[in-house]
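Structure incoming, see below.
Missing here is one protein chain; the remaining ones are kept as they sit in the complex.
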Amino acid sequence: MGIDEKKRFLDQYQGSGMEYDLPKDFPGKVIPGGNGGNIVVTALDSVINWGRSNSLWPLYFGTSCCAIEMMQTGASKHDFSRFGFEVARPSPRQADLIIIAGTIVNKMAPVLRRLYDQMAEPKYVIAMGACAISGGPFYYNSYSVVKGADHVIPVDVYIPGCPPRPEALLEGLILLQKKIKTEHAKTKVNPIDGFDEGTL
Amino acid sequence: MMYKIFLPLSITKSIHTWLFDVLPEGVAPYVEMVLIAVAYLLVFAVAGLYLVLLERKVAAWFQLRLGPNRVGPFGLFQTMADALKLVSKEMYGTNRADKFLYNLAPYFPIITALLAMAVLPFSAQFQAFDINIGIFFLLAVSSVGVIGILLGGWASNNKYSLIGAMRSGLQVVSYELSVGLSLLTMVVLTGSLQLSEIIEVQKNGWLIVQGHIPAIIAFVIFMIAGTAETNRAPFDLVEAESELGAGFHTEYSGMKFAYFFLAEFINMFIISAIAVIVFFGGWLSPFGITEEISWFPSVLWFLGKVLIIVFLMMWFRWTFPRLRVDQLLNLEWKYLLPINLFNLVFMAIVVWLGWVITF
Amino acid sequence: MSNEELIKLIDTWGFTLQTTEEGTEFLTFTVRKEDLHEFCRKLKADPATHFDLLFCVTGMDWGNELGVIYHLASTDLKHEIVVKVMTADRETPELDTVCDIWRTAEFHEMEVFDFFGIRFKGHPNLKRLFLTPDWDGYPLRKDYVDEANMVIK
Partner (left out) sequence: MAEIETENKIKSEEYFVNMGPQHPAAHGVLRLILTIDGETIVNVDPDLGYIHRSIEKMCERDSYQQIVHLTDRMDYLSSHINNEAVCLAVEKGLQLEIPDRVKVIRTILSELTRLASHQLWWGVMGMDVGALTTYFYAFRDREMINDIFEETCGARLTMNYNIPGGLMYDIHPNFVKRVKEFVAHFKTKLPEYDRLLSGNIIFINRTKGVGVLSREDAISFGVSGPVARGSGFASDVRKRHPYSAYDRVSFKEIVMNEGDTLARYKVRILEMWESLSIIEQLIDNIPEGDHLVPTKAVIKLPKGEFYQRVETARGELGVYINSDGNKNPYRVKFRSPGFSNLSALNHVAKGGKIGDLVSIMASFDFVIPDIDR
C-alpha cells in the first residue's frame, strides 16, 4: 500500500521541512489535509476570513469518550462560547466545522463521509483524540476501527490526547482560527476531489 | 448642527416637506415610502443582530458562563461575524427539494416580521403608518409568517422537517386564538383598534392598571400565547433540538437559514412591542414624569419596556423544559381558551359597570 | 437452595447432562443440543427452581466445537447456575432459541449470531446487529483472519 506524500499545515512543521513519515504497514490511503492555507491574503479576503474564523458553528457529532471532553469544553469552566462556538447545529447544512470526537468505525465511515459531503462549502474538520488521528488504543488487533479519520475525510487540525483536555481542544480551535485567517477566501481547493475516483 | 439633534424627532417632518416641494406631485409619496422602508430594514436588521447577541449574553449569564466576549470589544461584533459568515456561505440544498417553494419559503417570515414593524408607534411622531385597524393588521400579518415555515418544512422533502413544519402549523393556528382573544379583551377597554388611539387612552393610567384584574389575566395569557407564536421556549417543538434535530430548517444553509434565524428574533421583538403598547402604555412615561421635558425622546421609554419583556421571554427559554405535542394542544384548547372567554365577559362587565381605575 | 439440592432436583427431570463445579464458582450443567429448550423451559417454569433472570449469554469457540454459555439466576430464590450447550458442526451451527422464555435473549442471540455464526431456530428476526450486513466471516471465531484492516501485534 503506497502512502503518498502527505502535506500538513502545522506551525511547528513549517520551517523544519520535516516530512511526516507513516509506518510501512499503515493500512489504507490518507487524504492530504489543508485546503490551500498559508498564502498572502488580500483585503477582502481578510474581512471574510475574519467573519468565518470568528463564527465556527460545530456539528453535533461525538462518537465516544472525547465527546465528554468536548461537552466539558462547552460547559461553564472551559467555556468555548467566548469564541462564539457554542451555537452547535444539529444539521450538517448549517454547521461549518466537524469535531470528530471519538473513534471512527468501519460502519460509521460512510456516515461520516456523507455528513462531510452534506456540509456547505467553507467546511473544516478537527480530529480530536488519538482514535480520530490514528485509531488510538484500537490500532492493533481490531478488525472494525478505521485507523484515523483522515482515511475518510480531509482533516485540518489534529488534537492528540486520549481524551485531550478541554484546554487542548480550545488550543486546536484557536489554531484552526489562525489557519482560516491565512486562507484564500474565494477560490477554495477542495482536497477531497478525486478521492473517490482514485485519481488523488 | 448640534442643537438640531435635540429637537424632538421632527427630522421626518422636515424630510417630508423637502421631498414634497422638490419632487413632482405623483412621485413624492412613493419615494418617501421607499426611503422609510429602507430605513426600517437597516434599523431592524442591526436590531435583530444585537437581539441575537443579547440572547446569547443573557443565556450565558443564566448558565454561569461568560458568553461571547472575544470578537470585538466585549463580544459586540460576534453576531456581525456570524452574519458575515452566513452571507459568504454556500447556498447548499438538497436536489430532491421542490426548487421553487424551497427558495420562496425563507422570505415569508422575514417579510411578515418587517411588515408588522411598520405599524408600531415608537413615539408620538415616529410612526410610519397609523392605520385605524392597527391591532387587526398586526394579528393578520403575524399569522402569515407560519406559511413560510410550513412551506419550508414540506418543500425540503426531509422527514424531520416535515414533522417540524406540521408541528409549527398546528401550534401557531391554535395559539393565534389566544393572542387574538387576549388583545380583544383590551380593545373592549380602549374602544378602538388604532394603536395611537390606544396610547391616547392610556394617558390617564396604563391599561394594565385601568383594567386591573382582567387586564392582568389577559397579559399572562398573551405572554404565553405570544411565546408559542414565535416558536420559542417551552413551546419550541418546531425545531426541538433533541427530538427533530434542526426541525423545519434542516435543509437550509447560508443566507436562507439566516432569514429564518433573524425572523424568529424580530418576531420576538414584535410580540413584546405589542405587549408594551397594549398593556404598558407604549412610549408614555410612568406617571407622566417626562411629559414636560420637550427634548427627551420618548422612544427610550418604549425601547426600555420592550427590552424588559424580551428579557422575560428569554428567561422562559432558559428555564422551562419543552412541552409535548398533545400537552401543547391541551393547554390551548382546554385551558387558555375557556379562561380567555371568561375573561372577555368579565372585562365587558367591568367596563359596563365603570369599575375602571383612571388617574 | 444449595447446589446439592439443585443437582438432586434436576437429576429427577431425567435429562442426560454433566454437572461440574470445579474451575468455576457456579454449578455448571452441560446440556445436549436437542433438549436445551425443554431444559430451560423447565428451569423457569418449575416453582422450586424458578430461574427467571438470564443475565449473561456468552458465545464460545472451544477450538473444534461452537457453543453458548447461559448464566441464569433466580431473583426470589437467590441461587445461580450456568448452562452450557455445544454443537460440533462448524459450517452451519444450529441451536434452538430461548427468547420465548427470557425476552432479553432476543438481543443476545443476535449478538452471538453476529460474532459466531450460530443460527437460532425460532428467533423472530435473526440478523447481524453490530457488523455491516455484507461482512463475510464471523470475527470472534478462533480461525477468523482479516489482514485487510487488522494489524496483528
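Points to keep in mind about this one:
Here the chain labels run A, B and C in written order, and each chain numbers its own residues starting at 1.
Following the convention adopted for this analysis, contacts are C-beta pairs under 8 Å (C-beta built on N, C-alpha and C of every residue); 3 or more make two chains touch, one makes a residue touch a chain.
Since the model is a prediction, treat every value here as computed from it, not as a measurement.
Of the residues in subunit B, those that touch the hidden partner chain are 59, 62-65, 159-160, 163, 234, 236-237, 240-245, 317-327. Annotation for subunit C: contacts to the undisplayed chain at residues 22-26, 52-56, 58-61, 69, 71, 75, 78, 102-104, 106-108, 111, 115, 128-132, 139-140, 152-153. For subunit A, the residues in touch with the chain missing from this view are 59-65, 67-69, 71-72, 75-77, 90, 92, 102-103, 105, 107-108, 111, 115, 137-138, 140-145, 162-163, 165.
Just so we're on the same page, only the chains that are shown with their structure count from here on.
Centroid to centroid, with C-alpha atoms defining each point, subunit A and subunit C lie 44 Å apart. Centroids of subunit B and subunit C (each the mean of its C-alpha atoms) stand 64 Å apart. Chain geometry summary: the mean Cα position of subunit A and that of subunit B are 40 Å apart. Counting only residues that touch two or more partner chains, subunit C has none. Of all residues in subunit B, only 56, 60, 63-71, 75, 77-78, 80-85, 87-93, 241, 245-246, 249-254, 257 touch subunit A in the complex they form. Against subunit B, in their complex, subunit A makes its touches with residues 47-48, 50-52, 54-55, 60, 75-76, 79, 81-84, 86-87, 89-91, 93-94, 96, 118-122, 185. Those residues of subunit A whose C-beta lies close enough to touch subunit C in the complex are 25, 27-28, 106-107, 139-147.
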